[in-house]
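Before I ask anything, here is the structure I am working with.
Note that one protein chain is taken out, while the other chains of the complex remain in position.
Chain nomenclature is as follows: A and B, assigned in order of appearance, with residue numbering initiated at 1 for each chain independently.
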Amino acid sequence: MMQATQERKTGVYLCGGCGIAEAVKLDTLEAVASKEYKVPTCRRHEFLCSDDGVKMIKADVAAGSVNQVVIGACSPRVNAERFQFDDTQVIRANLREQVAWCQPPGTDDTAMLAADQMRMAITEARKSSLPARHEGGPYSERILVVGGGVSGLTAAREAALSGHDVVLVEQSDQLGGHARRWSKRMPQRPPYAAPQDNDIDGLIAAVEADPRIELRRNCRVVKTAGGPGKFAITLSQDGAEHEVAIGAVVVATGWRPYDPNKLGHLGYGVSPDVVTSLALEDMLAKGSLKRNSDSRPAQNVAFVQCAGSRDPNHLPYCSSICCGVSIKQALQIREADPDSSVYVLYEELRTPGVAEEFYRAAQRAGVIFVKGSVKGVGADLTVTIDDALLGEEVPLAGLDLVVLATGMVPNSAGMIDGAQEQPAVPAADIDPMSPIAVAGYAAAPPPAPPRPPATQISVAGVPLLNLQYRQGPHLPILADGFADSHFICFPYETRRSGIYTCGPVRRPMDMAESAEDATGAVLKAIQAIRSVSEGRGLHPRSGDLSFPKIGLNTCTKCRRCSVECPFGAIDESPEGFPVVNASRCRRCGTCMGACPVRTISFDNYSVDMLTSMIKAVEVPDEDEEKPRVLVLACQNDAYPALDMAGIGRARMNAYVRTIPVRCMGSVSMLCISEAMSSGYDGVLLMGCKSGDDYQCHFVKGSAMAQERLAKVGETLKSMALEKERVQNIEVSIADAHKLPKILDDYLAVIDRIGLSPLKGFG
Amino acid sequence: MPGQAVESQVILVVGGGIAGITAAVEAAETGYDVVLLEKTASLGGRVAQLNRYFPKLCHPTCGLEINFQRLRGNARIKVFTMATLAGLSGARGRYKASVAVSPRHVNANCTACGDCAKASQTQVPNPFNYGMDKVSAAYLPHPMAYPMRYVVAPQVIGTPEADAIRAACKYGAIDLDEQPKTFELAVGAVIWAVGWQPYDAGKIQSYGYGRVANVITNVEMERLASPGGPTQGRIVRLSDGREAKRVALIQCAGSRDYNHLAYCSRICCLGSLKHAAYLREQYADAQVDIYYIDIRAHDKLESFYRKIKADPQVRFIKSKPASISAGENSDPILHGEDTLTRELYDRPYDLIVLATGMEPSAHGVTPALKLSTDDYGFVVPEIDEEAGIFAAGVAAGPLDVSMSVQSATAATLRAIRAVRTNGAAAHKGQA
Partner (left out) sequence: MRTIAAAPAGSRTYDLNFARWVYQNVDGGDRLSLCMQCGMCSGSCPIGTAMDHGPRKLFMMIRAGMKEAVLTSDTIWNCTQCYNCVVRCPRQIPVTNILQGLATVAVREGYAPEQPTAKFAKAFWFSVKHFGRTDERLVTAFFYFSFGLVEGIKRGLANLPIALRMIKAGRMHLGAPHRAKGAADLRAIIAKAEEIEKRERAQGAQQ
């Protein structure tokens, strides 16, 4: 195994297949390795990824003559599984997609590009080593579940059944949450037409009887320190505090109904017979549907949908469950009293999926659905509807009960009993109200609807886990108040490693979906425990053994690393030095990019490595009139796009030298100044989309890069260089077809302002 | 689990779409061995064919790339493409799975260099673009194909062209004699993630799909808008190449309809909102009309609806259109009643897009799988841990991408539990 202390024995292996040998003379590339870099082992094969080629490399590794392999062949995105050798670091020089397939064969420029690819790869090899895993045990396998509703109970039960000890914390004295109040639940089984028995009691009993589950009612989390695998969590119960060791956390704090007192415009308060869905549910559970005002049986009932939801002045989102809940309740009323009259007043009826049959069941049962907006509710319960389908305002009179289908407010922070609602917690990175921020929306984007005052979308209260993190005690939330999650591709991923949210705290959802969500969250929790205890990184660099190491002797305590880490992985010691919590770290390298004194590095990724690679490129003298431009490309999106341009055999600019980076956030501005002083004519950062609809896998890498870049102007000025030489562009993985032009346009800019005056000084 | 020896801890995942890929990587990253079967030549399923995702309008390939990175680096996952589950016998912990592999005619030697494509003259309909364009008979399924390996179309097998294709390959990767084969695997649990297919729009007789020019489906629109699509991302009419600027998007084309799909397919409303964004991004003067019954932009997705609704060039018309007829200049004409104004319209468009729904891929689940389905063909959410077979993704119901991922992650936990040797007591529950 090649470790920092061992003698480095690098072997370079060149492939001549797939057009590489036709594009460049392998002799020249071999010469770069053996002559320029004095690499002792250098071999070539016409078909390196064949069994025979791989066998050739394996033989060298087995013989001990090579402990670090540099492969000059195809992109690192392919054949990774072929070029895998035990305890051996593999470095890839992309000679195929980014040379042979996108450059004319046999030209000097192509040869120079290929040679530089080899120089960069060999330099990368010299400046890195196989990462040594982080040893930080002992690790706990216990899972903390916060919240004892459907999501939390399911999570606890699933974790226990999977062989993990569980601590289940419920802040009230009862389990079951809102689900306990439901007289019946929405159907999950075919034919999906009738309310189903609420089986919450069975789930509660199962949790209570499970010996693996330590149940703590009237309990709160008061403090969370540590990280995945080794959280130290302080619980407060009955006035006493206990500390528990926890491996991973599932947050299932659920929701609360939207405050109906804010719904005066829908009649709340005008009569005691204007009630919320939950109040009606209590009546249904008791089996007596009576008016609050005079205890007469309530026979004529109207449901007002979207009571607060889908309303920019209240809740901007759809609460998802209210249509189903009202249908369920309407069916229950119709079943109990065949003479009842039930109306559902809606704007958009949302019964997605198989729930459509539930809607039809209610229609079949004689429930009347009226599309329109409610204009007002009188004290005599007359509801005036602007009936969209009749095209006129129609009063609905003679009602006994008006039910407001109130929406869900996520409990993304805890409530303090009797305390005032507190201002919003920060870190709302996505604005659900923003106009479409699509690149290149041809016309002016449509005007943004008025943004609700912050108080209306704020999450009030105390931090759920009270994280003892440099980045604050709260779990990040999104602007709509729900707990942060990467809500399309990787819905469980949050910005706090080892902490997974599930259920309605994450997104409005019903009982069945909450249970499913909780089950998935438990898998992630178990996986996190397993990964960190093996020293492996979590999503998206799953399995990465490298982690940041900070040289404290040169650290200036500037705190940039701890502030900029998107995942709150770095704390500060009482003396102000950064402290890396390796198990929280996602290995993006944003800290490395932030450090002004380049004292943060990974075993296989560092500023030194990047700048050395940059300097390894041979920059032609000014009189050769061959510009050199450095492209630092995001490994996850821009780099694959460059590959796909090659796969499509697009002709790419030959003056570009590309280095893939873990994330734009990992790019130190020192890389840029090094490049400029080495005589490059420009630097192009190719990162992902930033902003509201950001596409950065590490949340804010490209945003960080932009911010840092804004300050590079000064540096360039001091070097007497034009600021256009350094640019940042956002590239998506689907932009392969745009890349040739993007690069040519950029080179045209360089051409216009002229070659760098700093050539030859580097 | 008592009374059952677990002989194999391997989890078999059937279906290589987003649900199957998720299940495979999540299981492997939790320390379990996985075999992933995919019917087509590449992983990625339907999401690979989407241009962008709602509501962020980001590219599905972005998330796929991460998932492919996770797959590539994980020795615990074994992927078989062109492979389906032909049979299953045994019980939890000791299933014998019989895997049927159809010939790709390209073996693992393939480097994706493309020399075979150069030697091929025959053009075959491109399945990735729903047949809207053609590819060489030796083709790479798409630029992000996983595995990155070519396919030789069966159409040319047995012809001299096939020999030329073989001769062109320097790496001995073309295997013209490859026969369909079946092999057996010992597995402990199964995740059934076979996904969906677009509802056949031709069955909606009055909409004239296949008969009236410039009537396409939503999945075709995705390819049309995609840079890798038949028009390199330009949204134009396939009949005459004219820019499609007046476009009608028809919701519930098949869904919520007893004559077709009785359920709501959940994703089509959001899909069409996304299509409106594509059009408005491409043409400053585009006029998009969305015909709907109810716009079902559930939860956070409501904000996406609100954004599109704020655009004055996107109209929302509450109407289930009655029919489409052919008009002049190959303009399809849409007929119906605007239910809010009572107007009976006959409107010509450049292009009409039918938002067809999702139909579960396997109508009637393999009986050996012990999964029961509802009348629609979705697997009923009765979790039988004892059987060790779990549905994930759209096989279990019409779900969007995020919900499919949730579903697959949950199924993974159940599957892992099913193959644990020191497993806890089995329980039957409900999803």
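Convention: a contact is a pair of C-beta atoms (placed from the backbone, for glycine too) under 8 Å apart; a residue touches a chain by one contact, two chains touch by 3 or more.
Computed from a prediction, not measured in an experiment: that's the story for all the values here.
**Q** Specify the residue from the set B:Lys78, B:Lys170 or B:Lys320 that touches the hidden chain.
**A** Of the candidates B:Lys78, B:Lys170 or B:Lys320, B:Lys320 is in touch with the missing chain.
**Q** Could you tell me which of A:Ala59, A:Ala205, A:Ala336 or A:Leu389 touches the chain that is not displayed?
**A** Residue touching the chain left out of view: A:Leu389.
**Q** Which residues does subunit B use to touch the chain missing from this display?
**A** 206, 252, 256-260, 293, 318-323, 335-339, 341-346
**Q** What residue numbers in subunit A mark contact with the hidden partner chain?
**A** 341, 343, 349, 359-360, 363-364, 366, 368-371, 382, 387, 389-398
The definition used in the following text is that only the chains that are shown with their structure count from here on.
**Q** Taking each chain's centre as the mean of its CA atoms, how far is subunit A from subunit B in angstrom?
**A** Chain centroid spacing, subunit A to subunit B, equals 23 Å.
**Q** For subunit A, which residues are in contact with subunit B within the complex?
**A** 17-19, 47, 49-50, 74, 77-78, 80-81, 84, 158, 160-163, 188-192, 199, 206, 310, 312, 316-320, 348-357, 388-389, 391, 432-436, 438, 440-443, 446-449, 478, 480, 482, 487-492, 507-509, 512-513, 515-517, 519-524, 526-527, 530-531, 540, 542-543, 636-637, 640, 644, 647-649, 688-689, 693, 695, 697, 732-737
**Q** Subunit A touches which residues of subunit B in the complex?
**A** Against subunit A, the touching part of subunit B is residues 25-26, 29-31, 51-53, 56-63, 65-70, 72-75, 109, 111-114, 140, 143-144, 148, 170-171, 226-228, 232-233, 256, 262-266, 277, 280-286, 294-303, 306-308, 310-313, 318, 339-342, 374-376, 378, 380-382, 397-399, 401-403, 405-410, 412-414, 416-417, 420, 422-425, 427, 430-431.
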